[in-house]
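The complex is shown incomplete by one protein chain, all other protein chains being positioned as in the whole.
We call the chains A, B and C, going by the order they appear; numbering starts again at 1 in every chain.
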Amino acid sequence: MSTDRYSIFSLLRETLRGHTGWKPAWRSPEPKPHYDVVIVGGGGHGLATAHYLAKTYGVRNVAVLEKGWIGGGNVGRNTTIVRSNYLLPGNIPFYEHSMKLWEGLEQDLNYNAMVSQRGILNLFHSDGQRDAYARRGNAMRMHGVDAELVDAPELKRILPMLDFDNARFPIKGALRQKRAGTVRHDAVAWGYARSADGFGVDIIQNCEVTGFRIEDGRIEGVETSRGFVGASKVGLACAGNSSRVAAMAGLRLPIESHALQAFVSEGIKPFIDTVCTFGAGHFYVSQSDKGGLVFGGDIDGYNSYAQRGNLPTVEDVLESGMAVMPAIGRVKLLRSWGGIMDMSMDGSPIIDTTPVEGLYLNAGWCYGGFKATPASGDSFAHLIAKDAPHPVATAYRLDRFATGRTIDEKGVGAQPNLH
Amino acid sequence: MPEPLIARSALRAHVAPASAPGSAPGARLREVQDVLVATVAAFKGREDELAAAVRERYGLDLPAGPVRAAAGASAFIGAGPGKWLFVSSDPSADPSGLPAAVVDQSDGRTTLSLSGPAAREILSTLVSIDLHPRAFGPGAAAATHASGVAVHLWQVDDAPTYEIAVFRSYAATLWRWIAHAGAARGIDAAL
Amino acid sequence: MSQSHRLPAGGLVDRAKRLSFSFDGKTLEGHAGDTLASALVANGVKLVGRSFKYHRPRGLVSAGAEEPNGLVELRTGARREPNVKATTAELYDGLTAQSQNRWPSLAFDLMAVNQLAAPMFTAGFYYKTFMWPAAFWEKLYEPLIRRAAGLGSLSGEADPDEYEKATVHCDVLVIGSGPAGLAAALAAGRSGARVVLAEEDFALGGRLLAERLTVGGVPAAQWAAQAEAELAALPDVTLLKRTAVFGVYDDGVYGAIEKVADHLPVPAPHQPRQRYWRIVAKRTVLAAGAIERPIAFGNNDRPGVMAAGAVRSYLNRFGAAPGRRAVVFANNDDAARTVADLAAAGCEVAAVVDARGDATALQAAAKAAGATLLFGGQVVEALGRGAVAGARIASAKGGTLDVPCDLIAVSGGWNPSVQLSSHHGARPRWDDRLAAFLPGQAPAGMAVAGAASGAFGLAQCLAEGAQAGRAAAEAAGFSGGGFDRPDVEPEPEEVYGAGPWRVSGSKAKAFVDFQNDVSVKDVELAAREGFVSVEHLKRYTTLGMATDQGKTGNVLGLAIMAEVTGRTIPQTGSTLARSPFAPVALGALGGAHRGKEYRPTRLPPSHFFAEEQGAVFVETGQWMRAAYFPQAGEKDWFESMVREVTTVRTKVGVYDASTLGKIDVQGPDAGAFLDRVYTSAFSKMPVGKARYGLALREDGFVLDDGTIARLAEGHYYLTTSTAHAAQMMRHLEFCRQWLFPELDVHLASITDQWAKYAIAGPRARDVVAALVDEGNDVSNEGLPFLGVKELTVCGGVKARLFRLSFSGELAYELAVPARYGDAMIRAIVKAGEPFGICPYGAEALAVMRIEKGHAAGPEINGQTTAGDLGMTGLLSTKKDFVGRTLATRDGLVDPNRPTLVGLRPVDRTARLRAGAHLVKRGVQPVAANDEGYVTSAAYSPSNGHWIALALLSRGPERMGEIVRVFDPVRDGDVECEVVSPCFVDPEGARLRA
């Protein structure tokens, strides 16, 4: 168990010792025969669930099973944006809960995940878009979340490199959430892992869940590439892979797996100090602590498990990027990659029980689940520990498609590739 | 009595600027004026009847694939299974009597002609289908897009000359984009 | 200092062409054929940059695209380009370059104090600190970290250059033009296949340009030139020089960037700076060569420590000496060439250190060069502060000796450039004999040849390349491409030493990844802290994440991790290369269509007329629509809008409604088809009639609305909203082809075919009557409300006349073929003059439809049901239609759902805005009390105050109630009365008049 406390003092102490005294951030234990709770998936949500189970809900006989290396899924390949600028009442309280947990994360984990509240600006280009953002901003404000409308002159002051003069779709202003920002993605996985490990949670890598043992409709444990692991309760947090894993338990989900690409440029000196999203095409950008412009756009739009995409999306993203920010023309793309996400039928997530007793589902995060990591972990831990939904996550039920109480922020309907 | 209405092209100099090449033109861009254009779709079970009517009236066989079958002033260009684009420079060739769903598009499409040794290279900056002579020669046709603008194009001769039918409201944009791609290659674009 | 290090003769530079350039303000000279790097070498410049984290002085390590250190800012002003590799920047006259990441100057960099704190700045140190106090992160720590990060900087100005995209299809794509690539291209090209040869460099030949070898009896570079000439003469071979293939996509699609004008001071007029190629290839030969590895020893990053093969490139290709007195340190025989070439160039070889126990080629070379040879020895540390001044060498027996030198040429073996072969996710596999990662399962259609596949001998490269080229052409259906391998000098059977990867015995930092300052100690720390997976190692230390993507250092880092954790290299694994292979300017991927040309602009038929009238335009999707037509004396849109609305409501106005989607529906089953896609029945609607139609998505929410007119028995004409036109066409085709394929019905978009004008207002009939040709009855009886007629206007122009009204006035929609659209609106205005007509724009239209309570885009937003919009009555109960079943779900028929109402401010002077939320009077405006929101708001000239449409929970039951309209983001908070959504002529008398 790693008990080192990180601080400037431990760092100085170790500097003097040539850094020979640091312990592993988490152990590499062998799986035990039985756990109270097994979490499938060592991504952000799985690891956060383990942390909150142990820390908040006192459930410590827990294992997180990860088929590869922790953080190798979407938590390690997203564009790091955190925000709570949602529109619908089913979503806002949940994402705001997440935002608040982000704000205290470093102290909670004793790990600097570089939560950077650099703000987000969603550009608008027409009166109609402005009003739609006003509707959203007002909804946020009524939930006690910060939001403001920024007009064009003010926006020009904040982001002088935008194309205000020659744009096909004139930039008329932006919806701004100042408390939004970015978080160092890998550090989120590592910080939660280290903390959970500190509470005794077993983090087991290279351990793929290949089946479920279910008796009389009740979960008994999981089959894995490293043998059977018994469990009283099993929580699925395998973003992107949820359909496959759920199918092993006989469940069919309202989910399709789609690839989203992301991009990073070479490192440059500070260029943009906030997150900015284009409103007339698919492009959003922020700058990483290493100096790279981290940006992305729309999903590729067809079912995929290949963790990569194709050129039309790349072109679309950069056409849009050049349209809104022509000053980026001469910085170079360094790397691109893809992640596989659960695109749900209404674009909103699912945190719910399942028809199998003791089997819990956390899925459907689409391209927006990184920001949800703390609240998702907390809510899922709550559900698993107490068999009751967390108050901020009551809308994320599986039966909402049957009842018609879907949470469709974009209003595109049951077409996952359009969310 | 109101004055008779004058027909006007979708292109005007300020939205579709003309340009003259420095020396030898790499390509020539023009609007093809006064053509009849129509979409023709075969009714169920009446495909043969349509084929016969076309043979009878225009002296050509309806093509089965994406090619242009021409006879005299008129041509049928494959547009999809059981669908054709009819194009004719003969004002009396009106296809509306054919036993098919015929829709006049003479005003819905603007047709451009791009011709000359640089035409292929210019087009390949906008269109991503294979235009190499081995893959696409006179008579070949394709429905595709030019940087996001839907086009239906076919090759007329070996100059090479391409004709490009575009929805009228997009014509000025397409013109500018072709002219822009042609600028470094010597384009003569005149309305 | 004029080219102090240029050799007296030799090389491929054009000594007759002198080019002047400046580096950090200092003017220097080079030759045509130089890169910026070779010109710097020729001028004896060693210090070219500062490292990322510690600001250590850095010099050139390589002569190619893998360069980690020699990054500069090229050009000035808006054309400034950060992080340009000096090794790939082609020299041109007047080139200006600045070094990066230093202050105030490269030689005297104050930031180098970071080196003092370096012991603390280990991998991941920031995760462990900067947490207290929490608020200091954004204010203090993070800005500091960010300012320190990044190398070059952007100008902040719009990129002034143009870019272009192009597509090329081929049978065989050959990537790389070294011996393997040239052989492949010749073999394939001679068969008649369409071949594209892409080479990143400005000259073809790859290593042939860098070695003193002969091929087919002539100097290698000359052979390459001959090959190039033959290829250029083949009609279907396309040579793309200065073109780097950056990515491999599905089904033989490759992305490449051609640097069209980067070697010019500025691009010629209309010339793109770079061209982005989409290459569609049936087969591909990857012949990307190999990259030499460093060895980690103390201060192995000092300027003057250089890859042994790069030393040969500078000597042989560029005629420039990277040093005068060299120590060569290697674990393989290839470096023997460096020893020989140095000697041949007149440089002194002070010592040859062969890390292996014994070897032959190196020994012979050392002897010939007169150098001391140390078997089993190792360079422990590079000596010297700003640049290499010597090498500390540990002999196999244990002693050390310091050898003065200004160049340490290092070869730690070669890494085949397998990157592109793994773009589809297959990891490379380790080969023990070659001590290298070779391509794994290459993407479909790709073969790898030459050094990229581990063929390190020249003869082998030529043979493999030819074989791969021939096979590729054959697979694409071509045969007969012959290529007889030319003779080459015999090469010794080489011995590849796996290691040493790192040399111990120095206190100084030993670097693995130069650019990101990842040292051996960082790898060790990562292992200690449990970051033992290569992927964790990468992310924790940033190994391989810099602009060179680990091309030089990655394998070294993995090997050290393997050693530290006691695993083999294959057990340790490798990370994955991804697109782009080499960094690509974002502008190039953006292409030609920038600024106003970002997306096409659709112009409706009245555009030119509207322009002449001085209209102000507004973007509506891709359309440009006239928003309003200002007249003299009107100071803003508001005044114009009020006048236009008032004119329509009291006289008559004309509006271009051509942007609405229009679809022609024909066929025996047209009516049945429409019955299934719209909520109400159209099969029974008489010919000559039109009706409002509502379409649902299958999930029961409203998709779109429009009008459907029946022109003939099996012939309908329908309109969609402007915004949903493409989506509706797609949906209808889906229903037609997939859901109901048995129906005989045909669709054609006729949006662009017809210009369509709404003529609205009490005098509309007078105007229409003046336009239609004789014999056409447009009286209320002749053409009643919702009637449709095909007729002629203005002397024989065929037209369609619809008695439809969006404004709520007596109105017609007159459609004529688009070519007459321009003349038509002029004729309408002329005919309307006696009645006081005015053209009106989108603003006035929007106001009038709000006054009438017609749902539009803000209400039909994908989240509303027919019930929400007060249109439950349109849902037929007698037939099935798309969306019918799911529209009955509880959540969609919940009586608490917000439903369409009108709002009228209690204080009639108050302004209303769309987006404001609704709460009951007297309650807290918090989420729990949120009852809906304003969808559309407008100043109503007809009512003399602002009005709004809103979705309010149980709205229709609450007529007369006062609600609070809360708009905190715009400081709005007013009270409104809930009223009917129709503010003008609720009985509809006017439109039937």
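Annotations
Going forward, a residue touches a chain if its C-beta (ideal position, glycine included) is under 8 Å from a C-beta of that chain, and two chains touch if they have at least 3 such contacts.
Assume contacts and distances are computed from a predicted model.
Between the names "Glutaconate CoA-transferase subunit A", "Sarcosine oxidase subunit delta", "ABC transporter permease" or "assimilatory sulfite reductase (ferredoxin)", the one given in UniProt for the chain missing from this structure view is "Sarcosine oxidase subunit delta".
The chain not shown here makes contact, within the complete complex, with A, B, C.
From the options C:D484, C:D636 or C:E742, the residue with contact to the chain not on display is C:E742. For the options A:P170, A:G200 or A:P312, the residue in contact with the chain missing from this view is A:P312.
When the whole complex is considered, the residue among C:D14, C:D358, C:E713 or C:E733 that touches the unshown chain is C:E733. Although one chain is not drawn, the whole complex shows that of B:P17, B:P66, B:P99 or B:P117 it is B:P66 that touches it. The hidden chain makes contact, of the residues B:L11, B:A38, B:A79 or B:A93, with B:A79. Of A:I255, A:L359 or A:V392, it is A:I255 that touches the chain left out of the display. Subunit C meets the missing chain through residues 249-253, 278, 280, 424, 444, 698-699, 730, 733-734, 737-739, 741-742, 880, 884-886, 888-889. By the touch rule set out above, subunit A reaches the unshown chain at residues 243-244, 252-257, 301-306, 310, 312, 315, 345, 401-402, 414-417.
Looking at subunit B, the residues touching the absent chain are 65-66, 78-81, 83, 128-129, 142-145, 150.
To be clear about the criterion, only the chains that are shown with their structure count from here on.
Subunit A and subunit B have centres, each the mean of its CA atoms, that are 49 Å apart. Rounded to whole angstrom units, the spacing between the C-alpha centres of subunit A and subunit C is 23.
Inter-chain spacing, taken between the CA centroids of subunit B and subunit C, is 31 Å. Counting partner chains per residue, subunit B shows two or more touched chains at no residue at all. Among all residues of subunit C, those that touch two or more other chains are 165, 278, 591, 593, 597, 599, 601.
Residues 164-169, 194, 268-272, 278, 280, 591-593, 597, 599-605, 608, 623, 664, 666-668, 744, 746, 748-755, 770-771, 793-797, 816-824, 827, 830-831 of subunit C are the ones that touch subunit B when the two sit in their complex. Chain contact summary for the complex, subunit A toward subunit C: residues 6-8, 10-12, 15, 18-20, 22-28, 69, 71-72, 76, 89, 92-93, 103-104, 106-107, 110-118, 125-126, 128, 130-139, 141-144, 147-149, 160-161, 163, 166-170, 175, 184, 186-187, 190-191, 205, 265-271, 281, 287, 289-292, 306-308, 310-311, 314-315, 318-323, 326-337, 400, 402-406, 408, 410-414. On the side of subunit C, the complex with subunit A involves touching residues 52, 79-83, 119-120, 122, 125-132, 134, 137-138, 142-143, 145-147, 149-159, 161, 163, 165, 247, 249-250, 253, 255, 278, 423-425, 521, 525, 528-531, 533, 535-536, 539-540, 542, 545-547, 549, 578-580, 583-587, 589-591, 593-599, 601, 618-619, 697-701, 857-858, 861-863, 886, 889-892, 913-917, 925-927, 930, 933, 966-970.
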